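Sharing a structure with you now.
One chain of protein is taken out of this complex; the other chains stay put.
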Amino acid sequence: MNRRDRNGALALVFHLFFAAFILAPLVVVVLVSFTDKGYLAMPFDGASFRWWAAIADNPQFVESLWVSLGLGLTSATLSAAIAVPAALAIARHRFRGRDVLAAMLVSPLMIPHVVLGVALLRFFSGFGLAGSFPGLVAAHLVVITPYMLRLVSAGLMGLDPRVERAAESLGADRLTVFRRITLPLILPGLAGGWILAFITSFDELTVSLFLASPSYTPIPVRLFTHIDQMTDPLVASVSAALIAGTTVLLLVLDRFYPIDRLLTGESRA
Amino acid sequence: MRPGYLVLDGVAKRYGPITAVQGVSIEVARGEFLGLLGPSGCGKTTTLQMIAGFETPSEGRIVLDGQDLADTPPARRGIGLVFQSYALFPHMTAAENVAFGLEMRRVPRAERARRVAEALDLVHLSHLADRFPRNMSGGQQQRVALARALVIEPQLLLLDEPLSNLDAKLREEMQVELRELQRRVGVTTILVTHDQQEAMALCDRVAVMQAGRVMQVDEPWRAYEVPADGFVADFLGRSNRLPARAANGMAEAAGRRFALPPELAGARGEVMLTIRPERLRIEPEDAGALPGRVHSRVFLGASWLYRVDTALGPMMVTAQNTGAPPVEEGARVSLAWDPHSLRQLEAA
Partner (left out) sequence: MSAGRTSPALLAAPSGVVYLVALVVPLASVLVLSLQGFEFSRGILPRYDLANYADLFTDPLFEEALARTFRIALVTTVICLAIGVPEAWIIRRMSPRWRGLMLLLVVGPLLVSVVVRTFGWMVLLGTNGLINGALVALGVPDAPFRMMFTEFAVVLGLVHVMVPLVVLAVWASLGRLDPSLSLAAESLGAGRLTIFRRVILPNIMPGVLGGALMVFCLSASAFATPAMLGGRRLKVVSSMAYNEFLNTLNWPLGAAIATLLLAAILAATLLWTRFVERRALRRLGGA
């Protein structure tokens, strides 16, 4: 590698501080989760799995975890089902209202989640949907579909339309072209979009806060309201469990889908 | 007139106010190899897309084997397509790529396997049947694309710049191979290209296009020798211009008089004459018709290309490399030619 392409000592020190800043709160949460005290403390003068065991004794948290998993699976899958046709329409067709559609589909990225939450609570409460699972799914669909759309569109962009034309000229009808050619080729983008959408849904707090009910409380909402009342090491152990889950997912994911491509939708790093 | 197997009759394509193709009428005989030749943006690819059915003509008819194609979707036209990018299915092996069209035609498995093997054999790729496109060279991908298009026994084979992604040497090899293959299979073929060498090497006839129009349809050598206009003359190869004044079978330019060929004996007044560089000869200073000075020279291996500055402007001259030392740059020379090599261009 070129000499000037290497980082100087100052740059590496900067990077060290930066990385420490990014990791500090996460590392601290994990450490605190192993304390044996009844309050937030480091485990250096007494460590235990007491607070990890306590997760199982709090059915509310376990229940919320299931709610979040179900919500993530359902909304990510539905999001794929609406984003793929939309991406196809935008990438492969020229029609009136195409720009409006494209702008509308990514607009939730620009809209404050508090505003979305307020709007959905107002609207859904008129139909008894506030606090229901379908209501939460609909809200999450709007939040996560922009990410899904971005990755699916990137996949379509990387697909030469002439490949589809070649299949058509060989006698394939439109459905066959989609099933045999388009879908397999955008599958990496679709899978990446699904995972990103799932994680975004799983982590979503603000909109859910407005729409959650005692029977359907996603895990971030449960944590937030719990912290609002008290900060005990149970919050730390639940948080640490979430960090651990995300880390494993991330390491597995990075093997076949580099994180920068996942998060930016760029076709190459 | 040749019998029209494929007939384009007054075909035009407009995108809003932009006219991409206008008034294109071509007849292609069964088994013929026709080149659509022109610079980029001349409408040749749009014409090809209309034949394939991916674009709908704004005007005119396209008739294949007596049947108007207007209402036939691309999937049912039975036309083999080879793209510049090859457009191979990246998630399928070579054999699976070739088999795809047969699958769509519900050809039974055993027959399918046999025909795929035959098609791969035809393009000398039997040994790479199970390889994925990304693990093949450009030339190999090119052959898979050909096999995939030919295996469905198309009524018509359309080639869109099929060789332009290959390096020069491979391109020449593939030209020979493609020509032989087309002869052997006998499929009517249309080749779109911007490379006049390629069109002239491969095609029975070429249609030279410019700005959406067909300027000339002719056998390559005829189009080269008797170009319809200055554009065709320049596009098919280098040519020199001699603006002159004609009278009584003679022409006068820059104070020199020279003979016109018999077919131009009737020319009168201002004329634009043209001559190919290989028809000019470099002679000693006093021997030729047009004196000049060698400005520069380029060695091309088989020949030398000279630029000679004359009173009529710079002239390009190609001279066979005979092994003798070339004429020095700066040397005073004169140019000579056979009157039969002169052509007259229509006034633009």
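Chains: A and B, in written order; residue numbering restarts at 1 for each.
FYI, contacts are C-beta pairs under 8 Å (C-beta built on N, C-alpha and C of every residue); 3 or more make two chains touch, one makes a residue touch a chain.
All of these numbers come straight from a predicted model, not from anything done at the bench.
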Given the contact definition stated above, which residue among A:Ile55, A:Leu73, A:Ala119 or A:Met157 touches the chain not shown here? A:Ala119
Touch residues of chain A, complete complex, unshown partner: 1-2, 4-8, 11-12, 14-15, 18-19, 21-26, 28-29, 32, 40, 42, 81-83, 85-86, 88-89, 93-95, 98, 101, 104-105, 107-108, 110-124, 138-139, 141-142, 145, 174, 199, 202-203, 205-206, 209-210, 219-220, 223-224, 227, 231, 235-236, 239, 242-243, 246-247, 249-250, 254, 258-260, 263-264, 266, 268-269
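In this section, only the chains that are shown with their structure count from here on.
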Please work out the Cα centroid separation of chain A and chain B, and write it as a whole number of Å. 54
Could you list, by residue number, the parts of chain B that touch chain A in their complex? 52-54, 73-81, 83, 85, 87-91, 100-101, 104-105, 148, 152
Chain A contacts chain B in the complex at 160, 162-163, 165-173, 176, 180-181, 184-185
